[in-house]
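First up is the structure itself, then whatever we jot down about it.
Every protein chain of the complex appears in place save one, which is left out.
Presenting chain A:
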Amino acid sequence: MSSQAIFVLFNGLASGMAFFLVAAGLTWVFGILKILNLAHGAFFMLGAYIAFTVGGGWPASIWSFLGVALIAAAAIGVLGYLTDQLVLKRLRDVDYHYALIATFGLMLFCEGAAKFIWGTDYQAVMPPPEVDRAVVVGGSYISVYTLFVIGIGVSVFAALEIIMHRTWAGKIMRAVSNDPWMAGTLGINVPMVLMVSVIASFALAGFAGGILVPNQALSPHVGASFVLYAFMAVVIGGLGSIRGTFLACILLGLVESANATFLSQYGGIAIYVVLAIFLVWKPTGLFPAQGAT
């Protein structure tokens, strides 16, 4: 395998897993609530800021870095609970257009709050020392931090797969997602399941913010760069499908990496071509939800 191909592979997987960490919560909340949360990137951003505030710009170790990311996840999970009680709960029985407008407003509110609390100056967080170096593979310089992100992405996917397909809690969530009325008649506490799902999806956004913050300059707009790809992945993977989103993220990451390496003069175009192809070829995504048309 040539040096360039090796680089495209590693870089693509790293990008794909970064997209997945953001997209996982987005597709989860859509799968269960049928709400496309436009504010997801803003909560990712808040997670990154919380991680920066708690852990500072120079993490002492990989364990403290992971601990800070979990704190960010918990904090954003709490915000998820509040958001659910104040906003999302009121949107469950209304037309989805209202949900789009409400979550868009929520996004603007979060960005404004971040500017108010942390200001508009850019901040930078470095990777923890254990992964703050490079390895040379086949002549290509691969950051160990990107390998760490790949590992975290795969771990999160594996955990979600086990939860959703191998546990009672996951099966209950899937039941509520497929038919909340029937799930309710069978004695499942549907409102509780919905609330837990919202909290979990927000916590995933916060965790992603804490893990990915060493990759980007931190500003109130940091979420936009990731969430665009996350939305694409959710569409290609099938709205609400974590498995489909995971595969779509890998695909988008590899396409983006190949585009930047082999067709750098047309930077960023290939990913949109792929999206267009999927919209024509498989408009309901790789793993469409039941009844999707």
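Before moving on, here are some points about what is shown:
Here is the rule we go by: a residue touches a chain if its C-beta (ideal position, glycine included) is under 8 Å from a C-beta of that chain, and two chains touch if they have at least 3 such contacts; residues count from 1.
Keep this in mind: contacts and distances are computed from a predicted model.
Per UniProt, the protein behind the absent chain is "ABC transporter substrate-binding protein"; the candidates were "Formate dehydrogenase subunit beta", "4Fe-4S dicluster domain-containing protein", "ABC transporter substrate-binding protein" or "Anti-sigma factor RsiW". Considering A:S64, A:N178, A:T261 or A:T284, the position touching the chain not shown turns out to be A:T261 (whole complex). Here the missing chain is touched by one residue of A:W63, A:Y98 or A:Y122, and it is A:Y122. Of the options A:N11, A:T27 or A:S241, the residue whose C-beta touches the omitted chain is A:N11. On the side of chain A, the interface with the absent chain consists of residues 7, 11, 14-15, 57-58, 120-127, 132-134, 139-146, 214-217, 219, 221-222, 225-226, 256-257, 260-261, 264-265, 267-268, using the contact rule stated above.
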